[in-house]
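Every protein chain of the complex appears in place save one, which is left out.
Our next item is subunit A:
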Amino acid sequence: MNRINKKLQEDKKLLSIYFTAGYPSLNDTVSIIQDLEKNGVDMIEIGLPFSDPLADGPTIQASSTQALKNGMTTQVLFEQIKDIRKTVSIPLIIMGYFNPMLQYGVEAFCKKCQEIGIDGLIIPDLPVDVYHDEYKATFEKYGLINVFLITPQTSIERINFIDSISNGFIYMVSSASVTGSQSGFGDEQTSYFKRIADMNLKNPQIIGFGISDNKTFTQATQYAKGAIIGSAFIKHITNNGIETLSTFLKEFNT
């Protein structure tokens, strides 16, 4: 069974962390992954940096720009994490934009992910229908779970379609926004969380965008299986260095 599915069966709320590979320094990737697991994180999204990250706000964009300046590439990332499964056992997901994967070759990319022990992919600009028609078979051949996003504007029909072709979890974008632009959730968001929870989808939901502290984490996981923290984590390591990531994570009761 895929590590993501196994993790989703655990009787707890899942804390997932996004970080940009190659940031703050090129070779921080492996130690960040190892430290996140040691500090109780349930799942990790490894951000493959892109020059033009349309769905991301200033924090993740700046970290991506820096990572690229540091020399991060798809090949470098694969090289860095090639032995990651010797030391890390939690689910690992690569999150990145489609063009770098397209240039690497989608099949070659998937194959490499399987060899390394990557469990899934999140590709915000790969549309559901293109995935379904052109790439689903390849992803499945290499045992990869593709995670789709839904937003407060996503129609019920589309949510049901996304649920039908997903086999891991659904990434619920907390509000209409790019990453890192929210602080706290209001009634509008909690009613959206509740509305989706009440749909009883076959795939559990994990909420991302706007989770920055234990309060928002608790609010989100009241309705969902887990939550993803990205910008807030990157801000923390930008300001305090990667040595202190345990202080950031201590706050979350998972």
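Please note the rule applied: a residue touches a chain if its C-beta (ideal position, glycine included) is under 8 Å from a C-beta of that chain, and two chains touch if they have at least 3 such contacts; residues count from 1.
Everything below uses one rule, namely that contacts and distances are computed from a predicted model.
Between the names "Na+/H+ antiporter subunit C", "Ferric reductase", "Probable septum site-determining protein MinC" or "Tryptophan synthase beta chain", the one given in UniProt for the chain missing from this structure view is "Tryptophan synthase beta chain". For the chain left out of this panel, the touching residue among A:I84, A:I145 or A:V178 is A:V178. Residue A:P124 is the one among A:G22, A:P91 or A:P124 that touches the chain not shown.
Where subunit A meets the missing chain, the touching residues are 50-52, 54-55, 57-58, 61, 65, 68, 73-75, 97-104, 124-128, 130, 148-151, 153-155, 158, 173, 176-178, 181.
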